[in-house]
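A single protein chain has been omitted; all remaining protein chains appear in their positions.
Here is subunit A:
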Amino acid sequence: MTDAPFIEIEELYFSRGDHEIFRGVNMTIPRGKVTAIMGPSGTGKTTLLKLIGGQLTPESGRILIDGQDVHKLSRKALFTLRKRMGMLFQSGALFSDLDVFENVAFPLRVHTDLPNTMVRDLVLLKLQSVGLRGARHLTPAELSGGMARRVALARAVALDPELILYDEPFVGQDPISMGVLVQLIKRLNQALQLTSVVVSHDIKETLSIADYLYLIADGQVVAHGTPQTLDTNEDPRVSQFIHGEPDGPVPFHYPAEAFYRDILGDAPMIQIG
């Protein structure tokens, strides 16, 4: 295995309408490691994953995956590159017209010519690894949120990808499913030698599995390093996020006009006492 980084993001700019989401983001995602991208809600973490997956196109800058510029590839080449990636969506995004077994079998059926018996064995192996072999006949509607995400994880690794992107894997999970997912992500990464990118704002869980962290805010990378270095970082933006302080450089209030003017309109202020 080479030591070259698996993903390189260079001077990335992206906006939605007038709202600038990224202003010159640079990142290097090492091969075979778990890299976490963290930041407050609304900083564009999911957008970044979509840019990496080639679903959105940046205004300028480039993203290289294993040396290939994602946004310069033809549609066909992009789909070929995507076979080497897996992505775990926040909602699971299971196909509602297929049962659990067929959802996991889907990538195998469309991308390989394996005989049915082998597809069956592979699907059962993947389902076993997420603990849901017994749930193979259930439909997505019959699964709990945590189970749906585990099935989605089994589907994401069905083709043994080299890269897996996790979009907020811990959101809305009870402590047990959360623990299960943390273990699974860690184990899969070690067992399959994957490169993992975890986008999350769940600090404790993410710090426990990440080898390297990027913190983004205001459209830029504000800090990066190992979990230990970020924990002791004195930048107020980093410390507010890592230690979960409600107010700080990221204000509690959404920008608005003065509170008394909003309530009282243009009436003159009355001095009491």
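Please note the rule applied: contacts are C-beta pairs under 8 Å (C-beta built on N, C-alpha and C of every residue); 3 or more make two chains touch, one makes a residue touch a chain; residues count from 1.
As a working rule, contacts and distances are computed from a predicted model.
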- line: Choosing from "Beta-ketoacyl-[acyl-carrier-protein] synthase III", "1,2-phenylacetyl-CoA epoxidase subunit B", "Intermembrane phospholipid transport system permease protein MlaE" or "Cysteine desulfurase IscS", the absent chain's UniProt record names it "Intermembrane phospholipid transport system permease protein MlaE"
Query: Touching the left-out chain: which of A:Pro30, A:Pro107, A:Gly145 or A:Pro227?
result: A:Pro107
Statement: Absent-chain interface residues of subunit A come out as 50, 53, 55, 75, 79-83, 85-87, 89-91, 93-96, 106-107, 109-111, 152, 155, 165
